[in-house]
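Removed: one protein chain of the complex. Kept in place: all other protein chains.
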Amino acid sequence: MNTAQTTRACETCPAHNVANLVKLGINLEGTDYVVALAGNPNTGKSTVFNALTGLRQHTGNWPGKTVTRAEGAFSYSDKRYKLVDLPGTYSLLSTSTDEEVARNFILFGQPDVTVIVVDATRLERNLNLALQVLEITDRAIVCLNLIDEAQRLGIAVAERTLAKDLGVPVVPTAARRGIGIQDLLHTIHDVATGAVIPKPKRIVKHAPQLEKAIGSLAESLQSKFPGLTNARWVALRLLEGDDRIISAVRTGEITSILSLTELPRETVGEGVLE
Amino acid sequence: MESHALINPEIALLWAGIAISILAVVFWPNRGLWARWRRTLQNTRRVRIEDALKHVYDCEYKQLTATHKSIAGALSISGDEVARLLERLEGLNLLRSEGEMLTLTEDGRAYALRVIRMHRLWERYLADETGVSETEWHYQAEAKEHLLTIEQADALAVHMGNPSFDPHGDPIPTAAGELPERRGIALTQLRPHQYAEVVHIEDEPTAVYAQLVAQGIHPGAHVRMISSDKNKIEVEVEGVENILAPIVAANVAVVPVGRVTRTEKAGATLADLAVGESARVAGISRACRGPQRRRLMDLGILPGTLVTAEMRNAAGDPTAYSVRGALIALRKNQARMIHIERNGANGV
Partner (left out) sequence: MNAISNDDILLKAGNLRWEVGENLHDSLMESLYTEASRIADRVVTRSGAPGRFNWDRALDKLLTGRWTGFPIMILLLMVVFWLTIAGSNVPSSLLASLLLDTVHPVLRSLGESLSMPWWLSGFLFDGVYLATAWVVSVMLPPMAIFFPLFTLLEDFGYLPRVAFNLDHLFRKAGAHGKQALSMSMGYGCNAAGIISTRIIDSPRERLIAIITNNFSLCNGRWPTQILVATLFIGALAPPALSGFLSASAVVAVALFGIALTFLTSWFLSRTVLKGEASTFSLELPPYRPPQVLKTLYTSLIDRTILVLWRAVMFAVPAGAVIWLISNIHVGELSIAEYAINWLNPFGLLIGLNGVILLAYIIAIPANEIVIPTILMLTVASTGVSGYGEGAGVLFELEDNLQYLSVFQAGGWTLLTAVNLMLFSLIHNPCSTTIYTIYKETGSVKWTLVSSLMPIAMGLSLCFLVAQVWRLATAGG
């Protein structure tokens, strides 16, 4: 009886890490789910943010515009969502403050959904960031924005193939005109509630020598922290000397973060519901 | 109202001039009284102890023998001073001397490694995160290594993502005091037509180092031996021919590489691209470091990337390039760090 209830209850339970989100300054009052918005600069990320929340955040046509993290809220199908607009970055691997803010939020805040906004007219450059985000989190959606502009330029993106290649839902939008926003809301809802479970394909191959080092380190990690969902990624970060991850491994905090999706969820949800 | 109670303008100007001269004498960078005073404060007993330990450690690492004489030379102090210094070191149980031969104790070795760690971390910091010129790194680190606390050094390492190597290619000892074996052979030992990658450049003596820097030799650079005899050594560095004196070349450590990698063939850089021309990126020069390098890679400038020069500022600099669908303006001095292959662009 107990297990059956747990599984059913879990489908609607949020997965985010309450303690870490509060530490990151997010007020969770009256929020069922937390959604993060990531993307390159100048992809219309802020426009998507405005289209979802109805807020009028300024959207400059200028890289590096959203410097601080903006927050908004919206409701969809009786659930209340908190939307966090992360700084626009080209990558999550460098050491700039923006990138650290974005990466730590996705990694330690464990948002219920991470929406990666990509520019349909410049897919290749945007996929670089998308692939990096997918290394960290499972619960992601790719928002293929600016499809109107792509159409004008004669660029067609096969979104189904893209979804299959990446292993996560892909929603084409033209946020400036409100096209695709309903689909996006629906998909966010599906992923947040667990109706759809994305399975990102982590297919990036590295140089042989590096692969060997990653493999051997990941093996040790795996045996020490069974259930770690992305040991390879943690291994890579250790090799890069990422101090936040080093200390998370040292203290064992790493288990509570990265294998969270495998744990019974109600233990995490309690904090939010009271 | 103007005239009364006012100081005569000539006298006012005179006083102002005197005040400015005094300020200049006191605060002039490097030569002012303030700077001199700071320097004398730094030249303490601690500095000598640490420098001596470093020297002995360095000798051990290179499998040479440290002697009284070599310490006197390295620290430029007299024989009497050396004797007193060694006495103190032995008293602190950092060093043992058997006749002329000097060896470090466990404590002494750990101490020396700490100082070396600070030195190399600081060099790395200067290289990656500041605009301090390359020839000044070593000099500034020589002073800084005695001033950092262990906590500061660790915080610095964390801040930089725990780097493993200093900008000269030397490994940085870990906080626990580990250091890998020395690698590479001297550039002079390369056979003609052999390819190699520079792994280390000795940063002392400063004049030799400055010459190597000026000739574009830096860790990660690809070199090819053309010919060598006892008077001169001819090498190709990143596609440019250079002539070095053997004594200078001996300060460069290299690891032979088998195949011809892309960077070394490329003489041309992005800066040579005319507007409307396309080329593929062959690689980013190793001399481009830290956030600058990472930013270029984040923007998608990587080996194999197709780049087209789209427009050039009327004054000739900067130039906007289209890179993976985006238009990105780079300055000439950055574009020079990006090697290209022109014929590779035809395949598109």
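Think of it as A and B in the order they're written, each chain with its own count starting at 1.
Simple rule for what comes next: a contact is a pair of C-beta atoms (placed from the backbone, for glycine too) under 8 Å apart; a residue touches a chain by one contact, two chains touch by 3 or more.
All figures in this text were calculated on a predicted structure; none of them were measured in a lab.
Visitor: For the full complex, which residue in B:S21, B:N93 or B:T130 touches the chain that was left out?
Guide: The single option touching the absent chain is B:T130.
Visitor: Which residue from A:V157, A:I181 or A:V196 sits in contact with the chain not drawn here?
Guide: Once the missing chain is taken into account, the touching residue is A:V157.
Visitor: Among B:T44, B:T65 or B:S164, exactly one should touch the missing chain; which is it?
Guide: With B:T44, B:T65 or B:S164 as choices, the missing chain is touched by B:S164.
Visitor: Which chain A residues would touch the chain omitted from the figure, given the whole complex?
Guide: Against the left-out chain, chain A lists 41-42, 56-65, 67, 91, 93, 96, 121, 123-125, 127-128, 130-132, 149, 153-159, 161-162, 165-166, 176, 203-207, 209-210, 213, 216-217, 220-221, 223-224, 226, 235-236, 238-241, 246, 249-252.
Visitor: So which bits of chain B touch the chain we can't see?
Guide: Counting over the whole complex, chain B touches the hidden chain at residues 1-2, 5-7, 9-10, 12-13, 16, 29, 126, 128-132, 162, 164-165, 171, 174, 178, 180, 219-220, 284, 290-300, 302-305, 310-311, 313-318, 320, 324, 326-331, 334.
As a working rule, only the chains that are shown with their structure count from here on.
Visitor: Report the inter-centroid distance (CA atoms only) between chain A and chain B in whole Å.
Guide: About 39 Å separates the centre of chain A from that of chain B.
Visitor: Which of the residues in chain B come into contact with chain A in the complex?
Guide: Against chain A, chain B makes touches at 158, 160-164, 291, 294-295, 297-300, 323-326.
Visitor: Applying the document's contact rule, which stretches of chain A touch chain B when the two form their complex?
Guide: Residues 89-91, 93-96, 121-125, 128, 240-243, 246 of chain A touch chain B in their complex.
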